[in-house]
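For this view, one protein chain was removed and the others were kept in their places.
A, B and C are the chain letters, set down in written order, and residue numbers restart from 1 in every chain.
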Amino acid sequence: MYSEKVMDHFMNPRNMGEIPDADGVGTVGNPACGDIMQLYIKVEGNVIKDVKFKTFGCGAAIATSSMVTELVKGKTLEEAEKISNKTVAEALDGLPPIKMHCSNLAADALHAAIEDYRKKRASKA
Amino acid sequence: MYSEKVMDHFMNPRNMGEIPDADGVGTVGNPACGDIMQLYIKVEGNVIKDVKFKTFGCGAAIATSSMVTELVKGKTLEEAEKISNKTVAEALDGLPPIKMHCSNLAADALHAAIEDYRKKRASKA
Amino acid sequence: MKRIYLDHNATTPVHPEVFEAMVPYLKDEWGNPSSIHWAAREPKKAIDSAREKVAALLGCEANEIVFTSCGSESNNFAIKGVADALRGKGNHIITTSVEHPSVLNTCKFMEREGWEVTFLPVDPYGMIDLDQLRDSITDKTILVSIMFANNETGTIFPVEEIGKITREKGVLFHCDAVQAVGKVPIDVKRLNIDLLSLSGHKLYAPKGVGALYVRRGVRITPLIHGGHQERNRRAGTENVAGIVALGKACEIAMRDMDEEVAHITRLRDKLEKGIMERIEHVKLNGHPTKRLPTTLNVSFMYIEGESILLNLDMKGVAASSGSACTSGSLEPSHVLMAMGVPPEIAHGSVRFSLGRDNTDEDIDYVLEILPPIVERLRSMSPLYAKVKG
Partner (left out) sequence: MKRIYLDHNATTPVHPEVFEAMVPYLKDEWGNPSSIHWAAREPKKAIDSAREKVAALLGCEANEIVFTSCGSESNNFAIKGVADALRGKGNHIITTSVEHPSVLNTCKFMEREGWEVTFLPVDPYGMIDLDQLRDSITDKTILVSIMFANNETGTIFPVEEIGKITREKGVLFHCDAVQAVGKVPIDVKRLNIDLLSLSGHKLYAPKGVGALYVRRGVRITPLIHGGHQERNRRAGTENVAGIVALGKACEIAMRDMDEEVAHITRLRDKLEKGIMERIEHVKLNGHPTKRLPTTLNVSFMYIEGESILLNLDMKGVAASSGSACTSGSLEPSHVLMAMGVPPEIAHGSVRFSLGRDNTDEDIDYVLEILPPIVERLRSMSPLYAKVKG
């Protein structure tokens, strides 16, 4: 049902964990839907230097979380903002149709983390 | 579907044919129902001395015709009148339920032949 | 004893290649295709591949095929399912008076449910009148259900013309092609067919599997509600082995059809000619030319069909009198009656239906044993006595 790439990211997730002193944290989903993704970013200048995730969810949820962290590391915030859920799914060689919506929220988590970072900076400034 | 006895009477019918100078002839059924039986009897005194049949119909129709001729030969008219369609079916070790009605008319043909005989005698007298 | 099978319209033997193809799914690959673990993988792939094979034979997309359990289910599903889905649009169904009981009795049930049903009459060859069909379609009509070929007589309907009329009038066309699939090339798109029924055991797959083609976009309510199988159109864990068998049978049909049809047609024509030459008072039932290659239906006048069949059976020859499905009934065939055949002649009908394994020897044998059987039964018949005077 899942592509090999999905299974690889699911079984060997990249950048799993937390960043205690993260510059931005994004959380999306809710337990009722069966998916919660939490994304932590560390930003230097305008660049995402480090990124980590924690996810409660199915195979697709975990794999997309892992993939988005790979896609985003080293990118500028503007570049990162262009990454969509579709980008993530494509990078994984696609997802089963039924998983396209609910379990494909990783880019949303990323955008939430960036927003969180911007808010925090704004309030500090 | 049919008992061995039915198949025996069907494949080797007894007393098949006509009696040109019959004392009584009975015809029952009609082609629309798929069954016509014609029974000829030769009566001496009160006794059925000879009996023959012709039948258009299915296996059950032919077998019951054959069986009734066997049952009736040598019987008195009163004895013959007691033979029912059920008697015939039982003598054949039974018939499939669906055949109990339409294709089990041989006794009716017999009774019709006896009646015909009685009428003819009455009109002669 | 010799065993000669001439009842292929009732059912066909399972093709050895079909048997081989299905065995793995009864032995090692018994998983539920809906599961998400190893046991599901092979069965799921096998169903997908079978679906493509069935679609290829009919000229449609794989996802337009819904697997069912038999031709009767496909017919019930098509008629009840479309009727339910379109009940806002109209309340009128058109069919013919010579359909298989699974269409006819479903339509009678629909009548009881308040639907109006037109049962088109047929001419002495079992053909409908296309003008009458066209005239019967009103703005209340939602479905026309007409078979591809008749199971009793083999008469082939003008499906292409029916498809043109229904498409032009904007009503759906369901075609019961249970007897035609594998024997006649069918292209549902070219023929403008919206729904088409088929049954595995009529084309050398086993009993217990069928399919309904449902053109993309046609709305249909499930007959069997429940799980998500068959894209929510037919619930129930899939009969994987049966579906694989049906796929294989369709693949073989595509591969062998031309050769097989030539072979069967030749034998059928030989049987027909032989009977007509050897036996008097025989009437052909059905269309002389627009007819399935498999089918020969004849009435032996003055005698009754079952008694002929029993005699044939004693000699090892399997044939039928009307549809096997209706053998529980004693009524003369509704198909022959609708064609205006007098009842006593309808009662004397025998259907010989041929298949891929029949041989010249089979036909020679039947032509040898049949005349004395007919003669003997006629000698017993009071009707024949009259003719002979």
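Please note the rule applied: a contact is a pair of C-beta atoms (placed from the backbone, for glycine too) under 8 Å apart; a residue touches a chain by one contact, two chains touch by 3 or more.
Here the structure is a predicted model, which means the values were calculated and not measured.
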Neighbouring displayed chains - absent chain, whole complex: A, C
Hidden partner chain, touching residue among C:85, C:184, C:224 or C:257: C:224
Contact residue for the chain not shown (choose from A:22, A:43, A:62 or A:112): A:62
Contact partner of the left-out chain, one of C:62, C:257 or C:318: C:318
Contacting the left-out chain in the complete assembly, out of C:89, C:134, C:169 or C:207: C:207
Footprint left on chain A by the chain that the document does not show: 2, 7, 10-11, 13, 16, 18, 27, 31-38, 54-59, 61-62, 98-99, 102-103
Residues in chain C touching the chain absent from view: 3, 5, 7, 10-14, 19, 22, 26-27, 30-32, 34-39, 68-73, 75-76, 100-103, 105-106, 108-109, 199, 201, 206-209, 221, 223-229, 235-242, 306, 309-310, 312-313, 316-320, 323-329
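Here, only the chains that are shown with their structure count from here on.
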Chain contact topology (line, ring, star, complete or other): other
Chain centre separation in whole Å, for chain C relative to chain B (CA means): 40
Residues within chain C bordering two or more other chains: none
Multi-chain contact sites of chain B, meaning residues that touch two or more partners: none
